[in-house]
Each structure stands twice: as structure tokens, then as C-alpha cells.
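Mind looking over this structure? Questions follow.
Left out: one protein chain. Kept in place: all the others.
Presenting chain A:
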Amino acid sequence: MMKWAKKDLEQFVKEKEYIDTLFIPLIPIHTSIDEKMTGSGFQAELTNLFSRIIEEQFRGRIVLAPDYYYIAGNAEAEVERVNNWIDSFTEKPFSYVFLFSFDRNWRKSESDLRGELLWFPGLRNGDLQSTETQSFVKEQAKEIVEIIKESWQT
């Protein structure tokens, strides 16, 4: 998908008729407890990895919004702002909006979100380079790719 960068967005502006999908990564940040802090750093990196894979697959139809960061623990309070983000694309609204997150708190407000929540139980902590993480990422990414394709078909 297209990244939030000059060159990609120039292409988007030119090819708008073909690009009808928005993908927003929702990334919580923990700031108080040390262990959670490093964990949230890991989750953020993991999320970026997924965004990159999805980008490669679908760069001709999806725009990748900049990461949406928020202080962890209060996803409900963020719903309105996330919806504002989505609604702010007024020039040409997207037909499909995907919100990708490892934060399960979003599930409680899933129905209030004006986009499809792609929630996955992430890995709590780990090493991005390890083969375990890599196979996890590959499997999950396949799943996400299929979900997006299915949404387009209906």
C-alpha cells in the first residue's frame, strides 16, 4: 500500500479512482511500568512489520495512514478521535477502512468504530529476528491478507 510519504501520496492523488482502502495501525504506548514499556516497544515494532508486509502486497489499492499512537489502557476514549481521522478524508472517502491493532481493548468498542477492526493477539515480548517471531508474522500476515481480499470481494 502507499505509505504516508510524498512520492506515494503523489501517486495516490493521481490514481485515486483505484485506491479505495485505508489502513490505520493503532499502537498503544505504555509509559509507566518498565516491563510494559519495553513490551509496548516490541508491539510497535511488530505492528510496523505487519504494515510493511501488507504494504508490499497491496500497494496499488491501500493507503497506509501514519501510525496512530495513544496512551495504553483507555482505548474507549480514543474511539472518537480515530473516527475523526477516518472522517477527515472528505475529498474522497475510502470504501474500506481497516484498523489494525494488537490491543484487545479495542474489541469492546468495535461496533462504534467506523472501520473494520483487525485485532490479533500479538506476542507479548520477544525478538523480531527470531525464527519463532518470523513464522508468527508470516502466518498472521497471510491471515490479514486473506481478510482484506475477502472484504474486497463482497
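In this section, contacts are C-beta pairs under 8 Å (C-beta built on N, C-alpha and C of every residue); 3 or more make two chains touch, one makes a residue touch a chain; residues count from 1.
Following the convention adopted for this analysis, contacts and distances are computed from a predicted model.
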Per UniProt, the name of the complex member that is left out, chosen from "Menaquinol:cytochrome c reductase iron-sulfur subunit", "Biopolymer transporter ExbD", "Acyl carrier protein" or "Sarcosine oxidase, delta subunit family" = "Menaquinol:cytochrome c reductase iron-sulfur subunit"
Contact partner of the left-out chain, one of A:Phe58, A:Trp85 or A:Trp106 = A:Phe58
Where chain A meets the chain that is not shown, the residues are 11, 15, 18-19, 56-61, 149, 152
